[in-house]
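The other protein chains are all here in position, but one chain of the complex has been omitted.
Order of writing sets the labels: A and B. Residues in every chain begin at 1.
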Amino acid sequence: MAKSKDIIYGLYNDEEHLIEAVRAARADHLEIMDVYTPFPVHGLDPVLGLSESRLHIAGFVYGMLGTLTAFLGMTWIFTKDWPIIFGGKPYWSVPAFIPITFELTVLFASIGMVVTFYIINGLGPGVVNPTIDLRITDDKFCIAFDKSEVDTSKVESFLRGSGASEIHSKTI
Amino acid sequence: MTYEFSGKSKMWLLIGMVVGAVCLGLSWFSGDDGLHTRFWSNFLHNSVFFTGIALMAGFFMCCSITAWAGWYVVFKRVWESISMFLIIGIPLMLLIGVTVALHMNHLYHWADPTMIDPTHENYDTIIAGKSGFLNTKWYIGGTVVFGLIWIFFLSRIRSISLAEGQTGGDGFEKHYGIRKYAALFLPFAGFGSAAMIWQWIMSIDAHWYSTMFAWYTGASWFVSMIAITILILQYLKGKGYYDEVSTEHFHDLGKFLFAFSIFWTYLWFSQYMLIWYANVGEETIYFKERVTKYPVLFYANLVINFVAPFFILMRNDTKRKMGSLGFVAGLVLFGHWLDFFLMIKPGVLHTAHLAGGDHGGGHGHDHGHGHDVAHGAHESVFELGFTIPGLLEIGTFIGFLCLFFFFVFTVLSRVPLISKNDPYIEESLHHHT
Partner (left out) sequence: MSGHVSPIREPLVQGHKSYHDITEDLCAPTERKPSAAWVIGIIISLSLLGFGLFCIAWTIWHGIGTWNLNRTIGWGWDITNFVWWIGIGHAGTLISAILLLFRQKWRTGVNRAAEAMTIFAVICAALFPGIHVGRAWVVFYFFPYPNTRGPLWPNFNSPLLWDLFAISTYFTVSLLFWYTGLVPDFATVRDRAKGFRRKIYNFLSFGWTGSAKHWQRWEALCLVLAGIATPLVLSVHTIVSFDFATSVIPGWHTTIFPPYFVAGAIFSGFAMVLTLMIITRKLFNLENYITIGHIESMNKVILVTGTIVGVAYLTELFIAWYSGYVYEQFAFFNRAVGPYWWSYFGMMFCNVISPQVFWKRSWRRNIALTFFVSIVINIGMWFERFVIIATTLAREYLPSSWSYYSPTWVEIGIFIGTIGLFFTLYLVFARVAPVVAIAEVKSILKTAGDQYTGPDAIHSHHGHGDHHDHSHAMGLAANTDHHDHSDGGHLDLSSSTASSAIASSAVAEETVSIETESEAADGPRIRSTVGPDDLKKIEGIGPKISELLNAGGINTFAELADTSVERLKTILTEAGSRYQSHDPGSWPEQASLARDGKWEELKDLQDRLDGGKFV
């Protein structure tokens, strides 16, 4: 586990307050460590300045890999390695290869993307991440600051002023 | 805001229509086989294409109403106007039916009475077996009955919708009325379109059949309808109308264009693969004819209608940029027009060849005309106007397109572009994908 951090965080009761607060924090140039929410909040990403996820590009690459594996594999097997005649059709019967090619494209893309997703997020079976507040997965919206990167008293007054319902400090 | 159909636009569209009329007229004389096959097949091709687009606009609108969709409401007047083109399209199809009945052309093999006359040398058991359905009574009757039903429902929906736009009402009774008509329209559109596609298009290859054909043709119409909607909206936005139609709406239309292009491909593949795999001669003849004699269109069909939209519209930003979206919409519209060419021309030329032989007083007669390309008289697969569309075909397409736009814009210009009293209008105005 990485070395522990001292954090200060504010909890909000409503996602709209959260967005306002994030906006204000960024306007005040306060370095936000992370924002935690119980569900995906729409409109938060641009306010927080998150760049768009590139996961789908990875998915495309994995998918193409699947397409090539299936199509070239079947081509090699049925034209070179072990040709079979069926129904009087040529060895290289493209229409008959399409279904499996499609399936493997989807399979590779899905597995690749899901595995990538868990790896880049640092999530997976057996992973224990520090819990900042138990209610984040329930109904609280949280903005957390790393105390080593911000002026704690400034953050505290900011959180108080921006409508946080609770303010806590903690070491994680 | 109401669309003002300016004199200048009218003039351009009229010029286009004149060009189309001239091209259609010239095709009466071009490659003439005495049956004016090129003229009639072009006429059928364009009439059925645009009639189907109108039907699909109504169909999709009714689906959306029934599914309580809200996003499209801001431009629903466009679909209402497109669907009204049935008022032109159905009479055009009726005209074809009447000319078939009067033997003014040989579009349909089954229309030849000697085919079903057991005493005649031309007697054809298969066609005789189908004559209970493939006859001019059904053709004209089906066109009139289904046409009237479709027009009735769609114009009812439009008139209630217009009334709603004017007066509204707190209880949204008018909207509930529209819902009823929309739901009832759907089965008529579903069953009716299948029956009429069999009559109008599939029966051209009178011996051949495919149970999926109606789905396939319907999907082709559907994609064309989405494409033409995108083009109309882009034009109107370019003219300064429809500020409220945002990138989000285009993004959604782009998604539909993308998704239904894939759906069309799925149907294309399923139909082709099953026939290819089972390898039954009576069925494979349909594709054999097209692969060997129309290879340009056969492959172009897949490239234009699948590969291009799939790879271009796969990204999000290309659905949101007017340039790329408009390009694909235009391409795909033309691509599906080519698809209809490929559905119609080979069969018609084949029929004309047989009929031409008969008129010539016996089989094996020397024809020496361009249309015989379908029978290998010409080796080239680049026979303009026959195996690929020639200038006259393109000109005719432009003419019909202008007619379509002229009609749609005329209808559209009569009422405000946005129905402010639709219960879903707020959702549509603030639509986010």
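Here is the rule we go by: contacts are C-beta pairs under 8 Å (C-beta built on N, C-alpha and C of every residue); 3 or more make two chains touch, one makes a residue touch a chain.
These numbers come from a predicted model, not from an experiment.
Asks: Please identify which of the visible chains the hidden chain touches across the whole complex.
Replies: Taken over the complete structure, the missing chain's partners among displayed chains are A, B.
Asks: Can you name the residues of chain A that touch the chain not displayed here?
Replies: Where chain A meets the chain not shown: residues 6, 8, 13-17, 19-20, 23-24, 27, 34-48, 50, 53, 55-56, 59, 63, 73-74, 77-78, 81-82, 84, 86-87, 89, 93, 96-97, 99-100, 102-104, 106-107, 109-111, 113-114, 117-118, 120-129, 131-139, 142, 156, 160-161, 163-172.
Asks: Go through chain B and note every residue touching the omitted chain.
Replies: Its contact residues with the unshown chain are 66-71, 125-126, 129-130, 133, 172, 175, 183, 186-187, 190-191, 194, 198, 209-215, 243, 246-247, 255, 259, 262, 266-267, 270-271, 273-275, 277-278, 280, 282, 423-424, 426-427, 429-430.
We adopt the following convention: only the chains that are shown with their structure count from here on.
Asks: If you average the Cα atoms of chain A and of chain B to get two centres, how far apart are those centres in Å?
Replies: The separation of the two C-alpha centroids amounts to 44 Å.
Asks: Which residues of chain B touch chain A in the complex?
Replies: Against chain A, the touching part of chain B is residues 269, 272-273, 276-277, 279, 314, 432.
Asks: How about chain A: which of its residues touch chain B in the complex?
Replies: Chain A reaches chain B through residues 42, 60, 87-89, 95-96, 98.
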